[in-house]
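Just one protein chain is left out here, and the rest sit where they should.
Up next, subunit A:
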Amino acid sequence: MLEDHAKLMAFFEQAEEVVGRKRLQKMVYILKKSGFDFSERYSFHFYGPYSEELSTRIEELCNLGFLVEEKEKEKGYYQYRYTLTDQGTSFLDDSKVQAPNMSEMIDKMNQKSSKFLELVSTMLFFDNFPKEEIEQKVLTVKSKQNYTDEDLEEAWLFIDEMKKH
């Protein structure tokens, strides 16, 4: 009961804070593709894998007072900062959900830009294709992002690193 909510809260607890809705979407997707048990389903949206279920669940967590979403202005645009509340921490403790340790991966993702996480998650979305085809697909569906060969190379290294976990 409410296990899916609790799993997300464990993610926020380990992350301490997450800045940006796009970053949040991509981080959970990358964790899910790395084998962590998140139930939110993703499909491809205009800018990469996106989960409507995740968006709604985040709204629920905010409405329940378990999570705080702060809207802040950054260089002319708005972004959202998410942190777990004390009430959320207390719920998580009571829920007895056994969350695996994700903090190392979360730290690694937090060091990257959301544009980079978008690239990685898009590559993972096509992971049933051969490597060359994945690159081709990514460059086609995300032609406006102008990803370079170096970006792709870095993303492959990042994916390899993630897989080691």
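The criterion applied here is as follows: a contact is a pair of C-beta atoms (placed from the backbone, for glycine too) under 8 Å apart; a residue touches a chain by one contact, two chains touch by 3 or more; residues count from 1.
Quick note on the criterion: contacts and distances are computed from a predicted model.
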Can you pick, from "Sugar ABC transporter permease", "HD domain-containing protein", "Alpha-galactosidase NEW3 domain-containing protein" or "Carbon monoxide dehydrogenase", the UniProt protein name of the chain not displayed? "HD domain-containing protein"
Residue in contact with the excluded chain [from A:E53, A:E70, A:D127 or A:E161]: A:E53
Which is it among A:C62, A:A99 or A:I159 that touches the chain not included here? A:C62
Using the document's contact rule, name the residues of subunit A that touch the chain not shown here. 1-2, 4-5, 20-22, 25, 39, 41, 43-47, 50, 52-53, 55-57, 59-60, 62-66, 87, 91, 94-95, 125-126, 137, 140-141, 143
